[in-house]
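Right, I'll just put the structure down here and ask away after.
Note that one protein chain of the assembly has been removed; the remaining protein chains are unaltered in position.
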Amino acid sequence: MQLGLVGLGKMGANMRTRIKAAGHEVIGYDPRPEVSDVASLAELVERLEAPRVVWLMVPHGEITDQNVEALAGLLSPGDVVIDGGNSRFTDDQPHADLLAQGGIGYLDCGVSGGVWGLENGYALMVGGSDEDVAKVMPIFDALRPAGPRENGFVHVGPVGAGHYAKMVHNGIEYGLMQAYAEGYELLQAEPLIEDVTGTLKAWTEGTVVRSWLLDLLVRALEEDPGLAQISDYTTDSGEGRWTVEEGVRHAVPLHVISAALFARFSSRQESSPALKAVSALRNQFGGHAMVDQQGRSVGETSTHDK
Amino acid sequence: MQLGLVGLGKMGANMRTRIKAAGHEVIGYDPRPEVSDVASLAELVERLEAPRVVWLMVPHGEITDQNVEALAGLLSPGDVVIDGGNSRFTDDQPHADLLAQGGIGYLDCGVSGGVWGLENGYALMVGGSDEDVAKVMPIFDALRPAGPRENGFVHVGPVGAGHYAKMVHNGIEYGLMQAYAEGYELLQAEPLIEDVTGTLKAWTEGTVVRSWLLDLLVRALEEDPGLAQISDYTTDSGEGRWTVEEGVRHAVPLHVISAALFARFSSRQESSPALKAVSALRNQFGGHAMVDQQGRSVGETSTHDK
Amino acid sequence: MQLGLVGLGKMGANMRTRIKAAGHEVIGYDPRPEVSDVASLAELVERLEAPRVVWLMVPHGEITDQNVEALAGLLSPGDVVIDGGNSRFTDDQPHADLLAQGGIGYLDCGVSGGVWGLENGYALMVGGSDEDVAKVMPIFDALRPAGPRENGFVHVGPVGAGHYAKMVHNGIEYGLMQAYAEGYELLQAEPLIEDVTGTLKAWTEGTVVRSWLLDLLVRALEEDPGLAQISDYTTDSGEGRWTVEEGVRHAVPLHVISAALFARFSSRQESSPALKAVSALRNQFGGHAMVDQQGRSVGETSTHDK
Partner (left out) sequence: MQLGLVGLGKMGANMRTRIKAAGHEVIGYDPRPEVSDVASLAELVERLEAPRVVWLMVPHGEITDQNVEALAGLLSPGDVVIDGGNSRFTDDQPHADLLAQGGIGYLDCGVSGGVWGLENGYALMVGGSDEDVAKVMPIFDALRPAGPRENGFVHVGPVGAGHYAKMVHNGIEYGLMQAYAEGYELLQAEPLIEDVTGTLKAWTEGTVVRSWLLDLLVRALEEDPGLAQISDYTTDSGEGRWTVEEGVRHAVPLHVISAALFARFSSRQESSPALKAVSALRNQFGGHAMVDQQGRSVGETSTHDK
C-alpha cells in the first residue's frame, strides 16, 4: 500500500527503509529539501491516492500540532493520520476531534526500538478505532518485529491509549536503566570486584536480570572501558515526567520511576541548591567557630549532626 | 569428573541433573535420606577420590557454617569447597581461612537462574584463586548456559567477589521488578488502557524494555489474569538488604534499589505505624472538632494540610 | 475596617473571630443560613462600603471559581478580592484577569495555622500588587501572629506567588511529617526503646529536631498511647501533588517530598497491584513447585531471588 510519511529524521528515515523493504510505497516529506520526496505537505497529499494514510514522525508539541492542523485542511473523509511521535497522550483527543470534523480518522502510535528498530522491527502501541487500525495494519505489520503479531504490536484502546502505553513504557525504561546503573556503580566501588564489565557480561545469559538493556550496557563498557568518554549529564524527554504526573493523578506510588527521573535532574545541576541549604544548616548548628579552630580537637568530629 | 553436592533441594537437585547430563559423576548428600545418595557427609567424602570437589547448595548462615566446619575436618589438602548458596560475602573469607588451615581451597559462587536454570543453564559468578577455579571449571562449564563462556560465567575476583557480584545482581533484580511493577500498576489504573496484558506482551519484542523478567510477567498475567490469585505480600531474602547496606558503606546512592526493598517491607505490614503517626498529626492540626461537625461545611476540605 | 468573608467553615469561622477581636467589622456569608450574616453574596456586597474587601475562604476549584465569577459581577472598581483558600496557583491569574476587567483587584493568600491559628495567629503568604496588599494590610495584621510582621506575613510576589508559597509550604510539611513518622516507626520497632513517647517528648527542648509538629506528635501519643485509635489511612489534599508536579516542571529533584506523598498513596491501598506483580514474578522464577513441596528442604529458602 501507499504511505505518506512526514518527518525524515533518523527515526523517520529508518522507518521508511523498513516499510519499503516490505514492499510498500512510501512518499516522504521533510522541510529539508535534500531528504524530501516532495516540496510540501500539499504535494504529499496530492501524490497519495485516497483513502490516504499519513504518518507523522515529528517532534511532539507545536510541530505535531501544526502538521495535524495542516493535514486537517488537506485530507479528505476516509483518510487516516497516525501520530507516531512521542506526543503527550492528552494531545491525542484534540487532534482526533479536529480531524474528525473533516471525516478524517486518527490513530496515536507509540513506537519503540530506537536505531535498532530498522533491523529488529519496532514495537507498536496503537490507540484509536478498530476501523482505522485495520486501514493501517499492513504498515504496522511492516514495521513490527517478525514473529507473532502480538509480540510487538498491540491495539491498546481508544484514541490516546497508544501514547499512554508508550509513556508508561518509557517510565519503566527510566527505572530499569537506573537499577542497572546503581548496581554498576556499586560494583565499581567495591575493590573485590576486579572485572566489572566481565561480571555484567556474565549476566547476559541465564540470569534473572538478563535483558536487551543489559546487553547494551556491556556493549557500551566494551567500547569505552570505565565509560571514560561519557559525561554523567543525562537529559530526559517528556515521557518520564508525564509518567510521574500520571502516578500523581492516579495516586499510584512511583518510588522507583520518580527516583530515576530525579537522578537525571540532579545529573544536570552544577551544584544542588537543596544540598547547599543542608550544608548551611549544618554550619548553623555545628557552629562557625569550626573554621577558625586550630588543629584537630577531640570531639571535633561530633560537632556535626547534633 | 566427580562432584560431591551437598543440599538436594529444588536448586541442588536441578543442578545435579544438569551436571550429570554433561557426563560428570555427582554424589549427592542431603539430610533427607529419601533423596540422598549417601548417609552422611563423612560418607560423601569417603566416596570421592582426591582431589575432591564439594559443592554446598544449602541455606546461608548457620547451615552453611556447619557444613564448612564439618568439611574442614573431613577433607584433605588439595580438595576444594564451593559455596554456591546465597551467603553474605562477608562469610566467605572466614570460611576460606578455616579451610586453608587444612590446605583446602575455597570458592564462592553466585548462582542465578532459578527453576529455569536446569534448562537454560545457570549464570555463575565466582570468587577465589585461579588455581581453585581451574580445578572446578568442568563443573562450571556444565552448569553455565551454552554459548561463549563469558556470557554466563565470570571469575570476578578473590574470595568473596562471587557472592558480592550475586548480591548486586539481586539488588538490581529488585529494582527491575519494581520498575515493571510500577508501570503495570499505572497501566491498570488508567481507563484508556483496555488491554494491560496485551500491552506488556507487545513490549516483549523490539522495545527497549524487553527482558526475561518481562516475559515472565506476561506469562504470569496470562496464567492468572489480573493476578487475582496472587497476594501482594512479598518477602525478601537477605541480598536486597545487603545491597542497601553496601550502598551505605560505599556512599553509593541507591535510590531505586532501596525503594524497591522498602516497597516489599511495606507489603508485609498490616498497617503502617509511620502513616498512623502522619494521620495522627493531621488530626492534631486539623482539629478534633471535625468528627463532631454536622453536614459538610464550606471550607471543611481545607481543614487538612494547613 | 470592614471585611466581607465568604465561607464560614471551621477555618473561616475562626478567622472571623480573630479579625473581630482585633476591632474590625466582619460580615460573613455562608450558604448555610444558620451561620451566615446575610442571605446572599449580593447582600454581602450591598452591606459593605466601597472600596470593599471580600475574602474567600471556600474549597478550591469549582466553588472558588463560582464565587470569583459572581463577585466579578457584583463588585466595583477599586474593590479587592482575596482568595485565602488552598487554590492551585495556576487558578490565580485567570481569577485576577476576570476581576481586572471590572477594575477589581485580586490577591491570593496562602493561610497556614489550622485550628491553632485562632489562638496563635495565621501565617500569611500573599501574591498581588503593592496597592492591593496595602488596602488589606489591617486585616493581614489582625490575622497574623503577634510579633514582628515579617515573622508570619510575607508579600511573596505577583498574583499566584502566595498560593505557590503555600503549596511549597505544604510539600515541605509532607516531608517533615514523614521524617518524624519514619523515626517513630523505627523507635517502636526496637526492643531497646522502652519509652517511645518519652523519647519524643525529651526531644521537644534543646534538640535539633524540635518543632511544632514534634510537639503535636507527643500530644497525639499522650492522648492515644501507641496510636491505637488511629487508622493509617492517610488522605492528601492537592498541594502535595502540585508540589511534586512543580518539581517535575522545574527539574528540581524532590526525593523526600515525593516519597512522603507516595507513602500516603500506599496507605490507602487495600493491596498493592505493583507488589502483586513483584510477587507473581518471584513465583515465576522461583517455580510453582514450591507450593506442592512436602516438608522444608535444604535449599528451599534459596528458591527466591535467583
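General observations
Letters A, B and C mark the chains as written, and numbering starts fresh at 1 in each.
We adopt the following convention: a residue touches a chain if its C-beta (ideal position, glycine included) is under 8 Å from a C-beta of that chain, and two chains touch if they have at least 3 such contacts.
Quick caveat: nothing in here was measured; it's all calculated off a predicted structure.
Looking at A:E25, A:E69 or A:D224, the residue that reaches the missing chain in the full complex is A:D224.
Touch with the chain that is not drawn comes from one residue among C:G9, C:G28 or C:G183, which is C:G183.
Take subunit B: the residues that touch the chain left off the picture are 207-208, 241, 244-245, 247-249, 251-255, 258-259, 261-263, 265-266, 268, 272, 274, 285, 306.
Mapped onto subunit A, contacts with the missing chain fall at residues 7-12, 30-32, 57-60, 63, 85-86, 111-117, 170, 173-174, 177-178, 180-182, 184-185, 188-189, 213, 216-217, 219-221, 224, 227, 230-237, 239-240, 255, 259, 263-264, 266-267, 271-287, 289-290, 293, 295, 297-306. Take subunit C: the residues that touch the chain left off the picture are 89, 112-114, 117, 120-125, 127, 144-145, 147, 150-158, 160-161, 164-165, 168-169, 171-176, 178-180, 182-183, 185-187, 189-190, 192-195, 198-199, 201-214, 243, 246-247, 250, 252-257, 259-260, 262-263.
We take it that only the chains that are shown with their structure count from here on.
When you average the Cα atoms of each chain and compare centres, the chain farthest from subunit B turns out to be C. Averaging Cα coordinates per chain and for the whole protein, the chain whose average falls nearest the overall one is A.
Per-chain CA centroids place subunit B at a distance of 42 Å from subunit C. Here the CA centre of subunit A is 30 Å from the CA centre of subunit B. Note on chain placement: the centre of subunit A and the centre of subunit C lie 35 Å apart, centres being C-alpha means.
Touching of two or more other chains is recorded for residues 112-114, 117, 173-174, 178, 180, 182, 185, 189, 213, 255, 259, 263 of subunit B.
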